[in-house]
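The complex appears here minus one protein chain, its other protein chains still in place.
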Amino acid sequence: MTIRSIDEASIGTATVEHLDRGALSTSELAAVIARDIPDGSFVNLGIGQPTRVADYLSSEAGVVLHTENGMLNMGPAAQGLDVDPDLTNAGKVPVTELPGAAYFDQADSFAMMRGGHLDVCVLGAFQVSFSGDLANWHTGQLEAIPAVGGAMDLAMGSKVVFVMMSLFTKTGASKLVPTVTYPLTGVSCVSRVYSDYATFDLTADDVVIRETWGISVSALRKRIGP
Amino acid sequence: MTIRSIDEASIGTATVEHLDRGALSTSELAAVIARDIPDGSFVNLGIGQPTRVADYLSSEAGVVLHTENGMLNMGPAAQGLDVDPDLTNAGKVPVTELPGAAYFDQADSFAMMRGGHLDVCVLGAFQVSFSGDLANWHTGQLEAIPAVGGAMDLAMGSKVVFVMMSLFTKTGASKLVPTVTYPLTGVSCVSRVYSDYATFDLTADDVVIRETWGISVSALRKRIGP
Amino acid sequence: MSKAQVFESCDAAIEGIEDGSTILVGGFGLAGMPFDLIDALIRQGTNDLTIVSNNAGNSEVGLAALLKTGRVRKVVCSFPRQPDSYIFDDLYRSGEIELELVPQGNLAERMRAAGAGIGAFYCPTAVGTPLAEGREVRTIEGRDYLLEYPIRGDYALISAHKADPMGNLVYRKTARNFGPVMATAAATTIAQVSEVVPLGSLDAEAVVTPSIYVDRIVPVDTRRYTVQGAR
Partner (left out) sequence: MSKAQVFESCDAAIEGIEDGSTILVGGFGLAGMPFDLIDALIRQGTNDLTIVSNNAGNSEVGLAALLKTGRVRKVVCSFPRQPDSYIFDDLYRSGEIELELVPQGNLAERMRAAGAGIGAFYCPTAVGTPLAEGREVRTIEGRDYLLEYPIRGDYALISAHKADPMGNLVYRKTARNFGPVMATAAATTIAQVSEVVPLGSLDAEAVVTPSIYVDRIVPVDTRRYTVQGAR
């Protein structure tokens, strides 16, 4: 398994290096992900940072948001008098419904996920391996209280899984790794990693760098290894 | 396995022999079955003769009829302008709905049956064995076109399975038999047989004759054997 | 991507169905049968089909008319024999059509499994019967079960009552039957409906088939049949 740029694969396009600026902010990263979600897709945005992708999806794109607690065509977060305790997203935040919404129970909602009907889901991650293994539910620390929710179902069920994360830990270690050291959420399930410094396609044979921000491909390779 | 009358079991009641009359008509048999269905039960009546049991259920009894093509609280057959091709029973006969009805799809309808939520189902039969094996879907003739529908699901799913049938074939052979010779619908699934000549409880050890019409217990034993 | 498209004709709506396809066809008897889509499929001339449907046609309409063309290789169904199923009966007796007989609940649950990403399931129905032949048996908590595998369709042809432009569906009474589960089990689901209503006019609490399961919609003039004939 190698880490390479797009040009080395000779597929007619080149990896874009944005060296005139720093790494992406979380908002900018959310916008980059939103840009890559095809119009009309059915999408689940994971709890935390991924929910911010919704802010950058235009209504013309017709992307339909699924929330695993039982709804399709979820609208934006509810404000003020629109807050209804019976209408929340998977993060338990009050949200709204859009015309064409549908409600269903948990068995039906997870059947929908597991059955491969969602086009894209965007998840946060502690670590992702070069081959697409995902760790995002448990730090592995003994004193931590484990909680998995729908993470494993989303990781295995969606047609395409995008990860949204910062590329490096606070101590500078890469979170895109040869082998995941945290407890796994799913095996070979991530298709693409969106991070503040770069986006990566994870293929069966390679990690392909698609785009970088504030770092060159060669510098990126050195920091990620192996 | 023995065939015995209730009094031989010494449980305080005796088998009732109605010797002052002939065997039950189909209508009378339907009325006998209706009498034995507890108030408030959820009941599925199989295609054919068993549907006639509905005619003898009083509305005060609050029995709720299930039809496996997707409905609870089915009403009587539809007449004239009430006929709606979108509202039929499992025999494809137009029916009506009662207040408190609910519709559901086939996966949900058969989940309801298989999950053991129906209190009683009444099925026709070609043969029933002393131990409750049921044959009611296939004559076993090579040229016959097989068709099973929901028969096997009903046989295995209901809390109690009643069989409604004539006791003897046209040639006089008993349809309550030591071992079923027709292809099976379900194993050890019948609790009680209602027939024109007698009703029988099928227990783990015995066939208990509950009531007879136009035949004595001793004559009945001789005709059924073994 | 998966957003539903609304078509003006059934012929356009079924475009792309190829020879050799497995097609899930809704309906219980005549209630919920997608007559207009089937008629279009007959006009299209696709051959060597496997049809999954509860019954095998009545009289000479709908599924029976499709069988009559001789383009159906195999039928997977629970109850082919009906008083007016003479077209199927003749094909079966002459060996011109293959039959896989599946108990009705297993037919529904195997399609649900396909739609729900379940690899296989243990089911108590048909244990000890001729339909258990060749199936794995497992005893769980003292009860025997058969291992059943998913049934997937390349296409589902279903009939619903109303759709909105996104593809949300509601049905009418017992015509609901196999439509919702088939919609989940096919790669491409095509629904004929009596009416396409404006977005937002279906009650979100009462949608039966959410839009994610529906690919193509075509409004048709309602034809409903009873066993006694067309109404």
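Here the chain labels run A, B and C in written order, and each chain numbers its own residues starting at 1.
Criterion: a contact is a pair of C-beta atoms (placed from the backbone, for glycine too) under 8 Å apart; a residue touches a chain by one contact, two chains touch by 3 or more.
From a predicted model like this one, the values you see are computed outputs, not experimental measurements.
Across A:E97, A:D119, A:D196 or A:E211, the residue that sits in touch with the chain not pictured is A:E97.
Within the whole complex, the absent chain has one touching residue among B:E97, B:D133, B:D196 or B:E211, and that is B:E97. In the complete complex, the residue from A:D39, A:D55 or A:D105 that touches the missing chain is A:D105.
Within chain A, the residues in touch with the undisplayed chain are 67-71, 83-88, 92-94, 97, 103-107, 109-111, 113-114, 133, 138, 143, 145-153, 156-157, 183-187. Where chain B meets the chain that is not shown, the touching residues are 38-42, 62, 64, 66, 72-73, 97, 99-104, 111-119, 156-157.
Residues of chain C in contact with the chain left out of this view: 109, 113, 116-124, 138, 140-141, 143, 145, 149, 170-173, 203-206, 208.
As a convention for this text, only the chains that are shown with their structure count from here on.
Distances from each chain's CA mean to the overall CA mean are smallest for chain C. The chain with its CA mean position farthest from that of chain A is B. In chain A, there is no position where the chain touches two or more neighbouring chains simultaneously. Within chain C, residues 112 each touch two or more of the remaining chains.
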